[in-house]
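Here the structure comes first, spelled out in structure tokens, and everything after it is commentary.
Presenting chain A:
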Amino acid sequence: MNFLDIISSLLLFAGTFFAFSGAVGLFRFPDFFTRVHAASLTDSIAAILMIAGLLLQTSFDLNTAKLIFILVFLLITSPTASHALAKSARHGGLLLFTEKPTKQGGTNQDD
Partner candidate 1 sequence: MNLILDYYNYWIVVFLMMTGFYIVISANNLVKKVVGLNIFQTSVFMMYISMGKVAGGTAPIVVDDNTLYSNPLPHVLILTAIVVGVATTAVGLSLIIRIKRAYGTVEENEFEHEDDAI
Partner candidate 2 sequence: MNIWQGFEPATLIALSICIPFIGAILVIATGKSPNLREASTLAIAALLFTIVLAITDLTFSGVGQRLDLIEVFPQLTISFSVEPLGVLFALVASFLWIITTIYAIGYMRGHNEKNQTRFFCCFALAISSVMAICFSDNLLTLFIFYEVLTLSTYPLVTHAGNDAAKKGGRIYLGILLGTSVAFLLFAILGTYSLTGTLDFKAGGIFDASHSKLVLSCLLVLFCYGIGKAAIMPFHRWLPAAMVAPTPVSALLHAVAVVKAGVFSILKVMIYIFGLDMLKELSTTDVMLYIGATTVLLSSCIAMTKDNLKARLAYSTVSQLSYIVVGALLATSIASAGAAMHIATHAVGKITLFFCAGAIMVASHKKNISDMVGLGRQMPITMTAFAIGAISIIGLPPMAGTWSKWYLVLGALEADKLFIVAVLMISSLLNIAYLLPIPVKAFFYPQEGQNTPWDKHDIKEAPLPMLLALTITSMGCLALFFYPQPLLDLINLIPGISTQLDGGR
Partner candidate 3 sequence: MIEWIDLILLGMLALTALRVIFLKDLFAVVMLFGIYSFLSALVFIVLDAVDVAFTEAAVGAGISTVLMLGTLALTGRTEKENTHSKLLPILVVSVTGAALIYGTLDMPPFGNPDNPIHQHVAPRYIEDSPKEVGLPNMVTSVLASYRGFDTLGETVVVFSAAIGVLALLGIRREEDNNTPESGFKEHRVLQIVAKITIPLVILFALYVQFHGDFGPGGGFQAGVIAAAAFILYGLVFGLAKSMAVISPMFLRYMAASGVLLYAGVGLFSMMQGGNFLDYNLLASDPVAGQHYGILIIELGVGITVFAVMLTIFYAFASQTERSNIQ
Partner candidate 4 sequence: MLEQNLAALPIILPLIAAPLAIILGRTMPIWILATLVSGCASIISLQLLDTVLTTGVISYAVGGWQAPWGIELRIDTANAFVLVAVTAISTLVLLFSKDSIVKEIDCSKHALFYTAHLLCLAGLSGILITGDAFNLFVFLEISSLATYTLVSLARDKRCLTAAFRYLVMGTIGATFILIGVGLLYMKTGTLNMLDLATRIDLYDSSRTINTGLAFIIVGVSIKLALFPLHMWLPPAYTHAPSAVTAFLASTATKVAVYVMVRFIFTIFGASYVFHSMGMETILMLFAIIAIFKCSYTAAMQKNVKSTLAYSSVAQIGYMVLGISLVNVTGLMSGLLHIFNHALMKGALFMAVGAVFYRLGSADISAFKGLGKRMPLTMAAFTLAGLSIIGVPLTVGFISKWYLVTAALEQSHWFIAAAVLGGSLLAVVYIGRILEAAYFQEPDEANVAKISEAPLSMLIPMWILVIANIYFGIDTSFTTEAAQHAAELLFQNGQVMEVKP
């Protein structure tokens, strides 16, 4: 295991940690908006960390480029989705919603 691998795994672990904390937040936070907040923030940071970790695993070829594209894409779409969600929730006058975890899954696919 060389140096790059160690860094990469550290990054990956950090990424999973944030993703996991986001998931916990989704369950534990009291209302809709806080949940979206938890999910979207951790989502972005987890994506960055994980992809960075994966980048270190590649040998800087086509796959590297693909990963970077994916990262860029995620960084554009994921916050937008959260934003759209929150805005339409307010538009619809919704404050408390119990089925949020599933709704999160939905927005990801809609993009």
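Selection rule: all candidates are chains of the complex that A comes from, given by their letters.
Criterion: a residue touches a chain if its C-beta (ideal position, glycine included) is under 8 Å from a C-beta of that chain, and two chains touch if they have at least 3 such contacts; residues count from 1.
All figures in this text were calculated on a predicted structure; none of them were measured in a lab.
Visitor: Pick the candidate that touches chain A in this complex from 1, 2, 3 or 4.
Guide: In this complex, among candidates 1, 2, 3 or 4, chain A touches 3.
Visitor: For chain A, which residues count as touching candidate 3 in their complex?
Guide: 73, 76-77, 80, 83-84, 87-88, 91-92, 99, 102-103, 105-106, 109-111
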